[in-house]
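The complex appears here without one of its protein chains, the remainder shown in place.
So that you can tell them apart, the chains are marked A, B and C in the order they are listed, and the count of residues begins at 1 in each.
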């Protein structure tokens, strides 16, 4: 029998924490050895501590695991720590974990823009892992911190990476319609969103602008040179459970002459996760929908087990590419990408 | 007692037809003398012919009015005919009505782009009524055809008119989230839209591009010179009953130096309907929302009795103005604007 | 000019508190002199303290009123105090208010079942006001506490009172589909209710059983003899903003022979609020919908300005009456009934 790599999930009772638990439960490489939550949940078996909202059953392997407090020492048996903590808690825990040798793969937004912190969307910028050298040198950590991008940004950058590679992106107009799960289980009151749209998500637009430019940027010795594209973003919340839809209008440096060419470019795109055959890598990271009324959140969010983005409505108007793209916000936009980052790290460092 | 102007509504049982009936019922100038519908509804009292879906009661004045077939001669007692027919039926009826002297105010999309047909958003381009001279000359009509803009376009052009006047618009990126009522009562199956967004509305994007350039264009002797702005539009359908939300990113020729200035420009904007004190004119055509999570369809669609647009999230990034605007699609975007056009026509021709 | 009666709203920033403020703003008898909220809101003008979610604007009369802490002495200028506090806070404040002479009209569930506390649905059991004698005697209060029924119970008892009067009720099977506003603004997370129904509302079924039997019961010197009907209730939460729908199957002692008779009984029903022409009394407390697919929450909740219930689908199967009834849960089911109780109290005590 294969030896499994011990992992922990911090913040395991929240919506993203539950996704981590669900995706890790049957993972071929990993074994959950610790789950943490708030102090008042600590001590209870996971099945009691969690208000499970993903449908199906709580995975049997962890249902009776005793939930720990969220402290550096409660996950000491883990080699990798997946973090789904609120951004108010993460900054105090993560560095302590990295110092004691843990590989921290975190969905929290803190530190995403620091020069020596890799912000990784595995198909898009696996080469940014090189920042870890600088990180260890500068901070004297035995472990490391790797960051998962903001949910909308993960979907956007995966969609646009092949476009940028081939045609050069000069300007992006991004308008999102984001699912309520993006705000966490209690994030959006139903009285606010039924028969309604809320055209504002705090700090989201600035995350899209900054993180996109970092992820599509060029790694150098001491950090990333951000991509020079101008980015305009307006983000909204829609009455949808899961799946962020994004309308992208993109000005290209060297627009192609045919739509077919762009479609082929998107459809054939693969990255390092596919080449390395990582367990969580979707066979096709970008699925191009042929029907003119797709992608749709309810129908397309689970494509590629939630790890593919689905792109459609591709149009070209002079130098401006227009398209609609969709991804599962708590899988491709959070827990799934977190696990894929861990897989990428292990494989490229020869530990798998 | 004041003499009322006799009017008819063609297509009175559909969703927009019902709005016309509702808004005309207590109108100070007008009196409904005829309602038409499909042949199979003809002969029934309106209360039986209609499946009333607007809430409240069917207006008492018309509940027992006998519905007529949709033919030119069934509305001969009317001076003004409001048309809410499908675009497949309108083209055969409307010219016949105009020929026999009726003032046709039509929500149907046919003929909107013809050179001698005024496409009017009353605050924005009342001067386009001048096309009627050319129309009568060329077609030898005693009456006239006036067109109501596409719903999204009505909301967009009202919002951007003061911006164009003051700062000059070079380019528009418009992304809409449109209510299901925009497709008519049976237009969007609920199995399609619950927990979902559909990123496509047939022919809508091209209407926004073409109609916006006509409405914001300059009238000349024989037609309109379209506004030169580049327009990119992506339109989507959202699970909202009423109220179209539009995200607009607008490149300006001469951007202002402060946001305050733009807000003042929008907020203080009025047009001819306000100057003439037309009954359906909202006191403030553009309401600027101060809260950062507004406008919202459910909360703001009835502002100004459904005739105001509500604008918020106003941001300026270099030369690009970003904002979110909202209007009631079957009032400002259809029946309400139709009635305001009729009022404008009567007042400017001295008939009121 | 008429002297207005000074009133206060405690818990004025919550959903029911906002309804009280909205309905009191233009009330012909009352004038709001104080609004209270949690300590952290105190000191701010109401417009800043409240997250106004009812649509339209915050009433101008109170927008700049400074919000007070929720203490007995912060409302001393008021004669009547409307309470929209959580049931955890109400029990400590209300008796203190009554002691110092205030007329407390409370939506909080505490004390509703106490023998000397009138639980009033004004059309149904105005005679229960007689309990105030016992209350004052027993508790030596100068003021009084009057309770508004649970929202579902208010709708149910108004609908069934004429049925009980005429045919005698032996057994009720009540199944509700309740709007999310019934749980307060933050009560139902949207991730829980989109594309879903939750078949459980804590403590609601027992409230319906106990309060219905009290309200339909007979007042005696020292308390109410509960109505003997057997009541079975199952309550659910549906993705609806406002308006509770209730399916009632009711076994009758002496069933009528025709449906027409029942319809007439419901339709012609009026009570003391109508006889006294109280300002908030709807002309028709029970509206019978004739279409077979009504009542519907979105179309019928505002009937009678939210104070009427709308009843339909009336069927008779042997001794069992079956019907569907609907009412606005924060108006008829809370704030509106609260105000109507105050009006009834003032009129019957000769103070108006």
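To be clear about the criterion, a residue touches a chain if its C-beta (ideal position, glycine included) is under 8 Å from a C-beta of that chain, and two chains touch if they have at least 3 such contacts.
Just so you know, these numbers come straight off a predicted model, no measurement behind them.
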Remark   = The one residue from B:95, B:149, B:199 or B:239 touching the chain left out of view is B:239
Query = Which residue among B:56, B:86, B:101 or B:189 touches the omitted chain?
reply = B:189
Remark   = Of A:70, A:241 or A:280, the residue that touches the missing chain is A:241
Task = Write down which of C:72, C:95, C:239 or C:271 is the residue touching the left-out chain.
result = C:239
Touching residues on subunit B - with respect to the absent chain = 15, 53, 180-181, 185-195, 239-241
Absent-chain interface as seen on subunit C, which is shown = 173, 175, 177, 194-200, 230, 232, 234, 236, 238-241, 245, 247, 249, 292-299, 312-313, 317-318, 320, 322, 324
Inquiry  = For subunit A, which positions touch the chain that isn't shown here?
reply    = 53, 55-56, 194-195, 241, 298-300, 302
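Rule of thumb we're sticking to: only the chains that are shown with their structure count from here on.
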Ask   = By CA centroid distance, what chain is farthest from subunit C?
value = A
Request  = Quick one: compare the interface residues of subunit B with those of subunit C and tell me same or different, with half as the dividing line.
outcome  = same
Request  = Measure off the straight-line distance from the CA centroid of subunit A to the CA centroid of subunit C, and report it in whole Å.
outcome  = 47
Inquiry  = Using mean CA coordinates as chain centres, what's the gap between subunit A and subunit B in Å?
reply    = 42
Ask   = Of all residues in subunit B, which are in touch with two or more distinct other chains?
value = 194-195, 241, 298-299
